[in-house]
Structure formats: C-alpha cells, structure tokens
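Quick one: structure below, then a few questions.
A single protein chain has been omitted; all remaining protein chains appear in their positions.
Naming follows writing order (A, B and C), and every chain is counted from residue 1.
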Amino acid sequence: MRDGDVAPRMRIRSSRDLTGSVEKIVEKGVIVQADDLSKIKDSDREAIAELAQRAGVNLKDCYQCGKCSAGCPMGEFMDLLPRQVIRDLQLGFLEDVLNAKTPWICAGCNVCSCRCPQEIDVATLMQEVRRTSKATGHQPYPEADKFDDIFIGNVRKFGTSHEVGLAMKFNMSSGHLFQDVGNSTKMLKHGMLKKGRNIEHIDEVQKLMDRALKESEEK
Amino acid sequence: MPVVDNDKAAAPATETTNAAPASNGEFRPKILAFCCNWCTYAGADLAGLNRMNYPADVRLLRVPCSGRINPQFVIEALNKGCDGVLVCGCHPGDCHYVTGNYYTRRRMLVFKRLLEYAGLEPERFQVRWISGAEAGKFRDTVTQVCEEIRALGPIDVCEEVAK
Amino acid sequence: MTKYAYFPGCSAHSTGISQTISVDYIAPRLDIELTEIPDWSCCGTSAVKLTNMDMALALPARSLAISERELPGQDVFAPCAGCFQSLKTSAEFSKESDENLAKIKRMIDMPYEASVDVVNVLDVLNTDEAKEALKANMKYRLQGIKVACYYGCALVRPEKICDPDSVENPQVMENLVKIIGGDPIDWPFKVECCGASNHITIPEAGKKLSKNIIENAVDNGADIIVTACPLCWMNLDMREDEINKKFGTNFDIPVYYITELLGAALGGNATEIGLDRHFRPAEGLLTKLVDKDAPLPETEEEKKARLRKEAAAKKAAEKKAAKAAEVAEGADADADGAADAAPATADKKDEVKA
Partner (left out) sequence: MSRIGVFVCYCGSNIAGTVDVEAVADVARTLPNVVYVETNKYTCSDPGQASIKAAIEEHNIDRVVMGTCSPRMHELTWRKLLSETKVNPYMLEVANLREQVSWVHKDKAEGTAKAIDLIKMAVAKVDRNSALYSVEIPITDRALVIGGGIAGMQAALDIADAGHPVTLVERKPSIGGKMPQLDKTFPTMDCSACICTPKMSEVGNHPLIDVRSYSEVESVSGYVGNFEVTIREKAKYINYDSCTGCGMCETKCPTKVDNEYDLGMSKRKAIYKMFAQAVPSKPVIDAEHCRMLTEGKCGVCEKVCPTHSINYKDEDKLTTETYGAVVLATGYELIDWGKLYGEYGGGSYPDVITGLHFERIVNASGPFEGHIRRPSDQKEPKSVVIVKCVGSRDPNKGVSYCSRACCMYGAKHAHQYLDKVPDGKCYVFYMDVRTPGKGYDEFYMRTKNDGAEYLRGRVSKIYKEGDHYVCLGEDTLSGRQVSVNADMVVLETGMVPAPGSRETAMMCGVQCDLDGWVTEAHPKLRPVETNSAGVYLCGTCQGPKDIPDTVAQAGAAASKVIGLLNKPHIESNPQISHVDESLCCGDGACVDICPYGAIKLIEKEFRENSRKVKRTVANVNQGLCQGCGACTAACRSGAMDLLGFTNEGIMKEVDALCQW
C-alpha cells in the first residue's frame, strides 16, 4: 500500500458507512442488504471452530467490549477492527474474515491480548487467521505476504536474514523502488550494508524447514 | 419379627402374594428408590399433586439426605431380589445439608463401577438428581428406569450373591 | 563472572551494529562473559511466525539445541528483543510438555532437552552482580539528562513469555539510568508499538506510530530516548527525518541503546560504543557527561529542606524583633497573647526539646 491511502472498509461497519453518494457505497464494496444468518455453512462454522482451537481461543468468551480495538495502534489502518473480526468469527462469516486485511496489518504488539478482560489471546488469533488465510489461498494484503515470503526465502538461502538484500528485494517486488534508499548511503557509511553472514550447516536449516512444513501439513 | 427368607426373596416377582399384575403373566420388576426428603421425595409428592402417572413398580424409601445412603443398603436390596435400585438426591450444589450430595456423587460413582465390575447391568443401579420442583423429571426418570429394567427381566440373585 | 551463550541475531552486524559494539564494550566491564553460539541461525522472527507456526518454533530451537550442546548450563542471551521473543517462545513451548519437546526434536532432528533459559539485555544488566560492577567501574555520570526509557513490545509482551516487572509501566531501564545519574522521565508511551516491520509493508502506519512515540517523549521533556531493541532503534532513529518531513514536525532527539548509555558511563568513546554509527548525530551525549565524583546537584527534597531552614531562621529573627518590641510596649500585648496560649507553649516546648 502506498503512503496516504488507507485500507477501504469491506463491509458495513455502521450506518455512517452508508451515508454519502451511491458511488461511494459501490466503491466501498458495500452490499446494502441483510446478511442471511440462516445461509451460513456448517463447514464454515467447523472451519472457524478449528481455527479458534488452533489459536487456543474460545470465541464465546468475547463479550465485545472492544478494549482490544480501543488500544490497537494499527486500528485506524484496518478494514475490520480486531473486535469485529472476532464478532464475524462468532457469527460465522468466515470468508469476510479470511479476506480481511486486518490480520495482515496487525503489528503483533500484543497489547490487545494483555488487556483483554476475558483473557482472549487476540494477537495469536489474528496470526492464526492470517496463516489460515494464506494457507487457503487468500491474499488480501500482497505486500505483507511478499515480505514474509522473501524473508523466508532469505533464511532458507543463507540461514540468516540479510536485512539489506531483504529490503532491496522487497522494494523490487513490491514496486516501492526507492523506499529507504535515502538511508542506504548512511547505512553504507556505518557498515550496516556489509554482506550478511551465511551459516555453515545451511543444509540443517533447510531440512528443518522442510520437516516443519511437513509437520504442519500432517496436522 | 420374621426372619428374612432368601429363597422367597430370590423367587421371581410373579409368584408373590397379591401382586395383581401376576394375572397377565407380564414381568413387573420391583424397584427401590432411595429418595432425599428435601428434593426427590418432594418432587414425587408434587407429581402426585399434579396427578401425573408413572409405573407402579417403584417404591420410595425416604432418607433425610442422599448422603445418608450407605452402599450396604443397595447391596442388601439387590441381594434380596430387588430388580433395580434408584438413588435420588438434590442437584449437586443444591444440597439441603450443604455438601451431602457431593459425597453421594463420589461414593455412588465408585460404587456403581464396582457393581458393574461384579457383573451387574448398569441399568439396575442408577443415580439421578431431581429437585423438589421437577415432578415431570421424576415421572420421566421413573418411567424410563422401569422400562429399562422390565426389558432386562428379573435379576438373577443367586448369581449376584455368588459374585 | 557471569557466562552467557551469545545469540547476536541477524541485525547484529547491520542495523543493530551500535548495540553489538556497545554490548561487546560493556560486557567485560560488567563481569559478563559472552560466547557466541557456534553456527547459530536466524530466529525466524515475525515473518516466519505469521506464515508457519511449527517453523517458527523449530528455527530458534536449532540454535538453542546447539547452545545446549556446546555451552551447557549457560543461559542464552539475545540482545535483539525480536530474537529474544522468538527464542523464548520456542524454549517455553518445549518446556511445556513432552509431546511439545518430541515435536520440536522431530523437526530439528538433533538432541535437545529444552534445558536452556533465554534472557534479554535487561535481564542481563539487571542482575545484582552487573549493577555492582557498573557502580564500581563507571567513570562518568549523565548529569541532569532527562531520559525517556522506551521498551516497545517484545521486551514486555506477551506477559507470560517476557514476564516483565510490570507490563504497563516497567522500571528496569529507569533503575539502570538512575544508577548512572540520568533522570528518567515518567511517560505513558514506553510500551507502545513502534510499528515494527510495518515500516516496510505499510510505511504510512509505521511512521505514524513512531511519530506518536517520539512526540510523547518530547512532550514529556525528554532529552534523549533509550531503547533495548534494534528494530525500535531503527524505526525511531533512522526514520526521524522522514517523520519530520511527513508530519512537518522538527524533532531532533537522539535515540540510544541502553548499552550505549552504560558504555558511555563506563568511559567508552564514540567509536568504542558505536555512537558514530547513528543516523542522527549522537556523539553529543559524551559532552554532557560529568565526572562520576563531581558534586551532585541539589535534589528537590534538599532544596525544600534548605528553603524551610531559611524560612525558619527568618521567622525566629522576626520573633526576636517582635519580642523586643513587646518588651518596649509593655502590658497591652497580654490580651492577644493569652488567646492561643496552649499551642504557643506547646511550640516552645518542642523548640526546647529539639
């Protein structure tokens, strides 16, 4: 996402989202009709149950006080507030959640989890949603996705992450060619751009990563 | 004071004196229900007040609290030829004597396992929680237990005793 | 001498270089011996965690297993807060149950008993030994420098993993700063998020978060910000200009690692403690140092006490004067004198006793 623009709201958050021109509504992708709860698939409900179980969260615990969202530093950039993600999961709107940018915008600062009155680990839930969303081929937020992939590729290649290579590669692929270039001269001067170290037994790391992937598949 | 006569006790119900159902030859079990005075016994009375109907095979024995029920009573009943025993108390947490039915729950759970290990059909010994307001539940419970035990047929006491 | 298995982390020789340098400088001076874990590999950090949890648990376990084998009985010290979080999460997971441990071993495929503990910079510096050594070896004090101690996320949250002294208002860094004579400020943003890797994926958001933190520190009168996390440091120090550009602010506040601050107090010069590798001019710190034994400035209490003394003296003087006048004027003073006789006598008594 470029500077300045903010993730558009996906679904109606409040009647306020409906005010304004029809175009605005359309452009916001808001469908002005009631969600038919009777049409929610059991398969979705089960998927949500498993998701919550993987995250070690009991969705029923949440009474929607919104303390998580109130303190969320990234809240204003999200299409759904964390509380709304949980609400959608409670109601069974799986697709909306997997398509939400929120879990991909979450900075993982854990403020929500440590303040939740019901001890719900919101941050972990967000991560789980993100993983599930990736695993099920959703890609609501390509930038974040790219960054992760490049990073992991990096680790697989060298056993460590080469921050510089990482940044440059990300800029290439994401098209933000000159992001942070301003700093790179100083970086160079400060010997921050030294080529990172490669580890000796890279094969160990690679095998380990493969085994991890297998482990997850078996689950 | 008559001495208890085991053979007589072991005899099938149909032979008993003035047991009316004998006529149609259909098996009518005898079921003893130990009931807490404060909940299930009151529930049974309420069922009466509401003129509910349930099989006449069950006889209530009133105790002040399900915690009073000593497993020996149950063994005695089964040995002497009762086809089934029902133990009823207040819902855990609602005991009139604070904690009595917690002990009952623990005690009877273990005891039930023991009886089943000894070869008794689970249906023949059941523990239920019925409050003084749950006349309907009382009727349903009794009806269900009676049907289960009728289906099982008379208890084989000698075998029980042997075990 | 406290020994630690040292896990520098990937940023150690790039963006976190100043911390690495300063850690190397202060460690021997604080009786701390660091041995780098041979052939350690990346901790995986958030990117892996957000993609595959098993991998996120297994990657750090490799380094931990090596440390367990090569440097038995030593806690693993990860100066980077991110590394600390990933390593400790993995370690705790393995300690939780045998199934977990088995699972980890399946993935790393090497002997591992999950016996190691993981510690961060603050844990290492907050030991009594280290603090004693610091008091003993420090050469300079930070006289009257207002310090905003910034913890960020990974040093305090999740509470269960990091187990800080307080999750909303930790004091460890403050105490260290006090030891070296700094003046830690009380500010509410010390555990807010700096934006982490969102600076790259959503620069918009990242900048805003960093701005909030710097702004709040400045508003609360901080001269410098001190952190213990390379990522936080980069997002604050490196991006200050961008932030000024974007928000039309003109912040000019240097950001240091706590290790740099201690290094300075222990007498390190700019290069020795990495001050020359900052994005914002940072050497200024050294000019603000005063000799360890230089006379302390008057504290608030002392000032109050002094003023009280002076006031009392003045009052006594006036009383004397008044008395003299009374004697001169004679009888008519009695009336008002009697009114509050009781307390007056009491006061006198006190003075006599005192």
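In the analysis below, a residue touches a chain if its C-beta (ideal position, glycine included) is under 8 Å from a C-beta of that chain, and two chains touch if they have at least 3 such contacts.
The structure displayed is predicted, hence computed values, not measured ones.
One chain is not depicted; across the entire complex it touches A, B, C. Note on the undisplayed chain: of the listed residues B:Ala77, B:Leu120 or B:Val145, the one touching it is B:Ala77.
Residues of chain C in touch with the missing chain: 166-169, 186, 188-189, 216, 219, 342-343, 346-347, 349-350, 353. By the touch rule set out above, chain A reaches the unshown chain at residues 13-14, 16, 63-72, 75-76, 81, 83-84, 111, 115-119.
On the side of chain B, the interface with the absent chain consists of residues 1-2, 4-5, 8-9, 13, 16-21, 23, 30, 32, 37, 41-42, 44-45, 47-49, 51-54, 56, 59-65, 67-73, 76-77, 80-82, 96-100, 103, 107, 139, using the contact rule stated above.
Assume only the chains that are shown with their structure count from here on.
Judged by the touch criterion defined above, the protein chains form a pattern that is neither an open path, a ring nor a star, and not fully connected either.
Nearest to the global CA centroid, when each chain is reduced to the mean of its CA atoms, is chain A. Two chains share more touching C-beta pairs than any other pair, namely A-C. One inter-chain figure worth recording: chain B and chain C are separated by 71 Å, centre to centre, where each centre is the mean of the chain's CA atoms. For the pair chain A and chain C, the distance between mean C-alpha positions equals 31 Å.
Separation between the centroids of chain A and chain B, computed from CA atoms only, is 60 Å.
Annotation for chain A: no residues touch two or more other chains. Chain C has no residue in contact with two or more other chains.
For chain C in complex with chain A, the residues that touch the partner chain are 10-11, 13-15, 17, 39-42, 44-55, 58-59, 62, 103, 106-110, 153, 157-159, 167, 191-193, 195-198, 200-205, 209, 212, 238, 241-242, 246, 276-279.
Listing the residues of chain A that touch chain C in their complex gives 1-6, 73-74, 77, 105, 107-111, 113-114, 121, 123, 127, 130-131, 134, 141, 143-144, 147-149, 151-152, 155, 159-164, 167, 170, 176, 179-180, 182-183, 186-187, 190-194, 196-197, 199-201, 204-205, 207-209, 211-213, 215-216.
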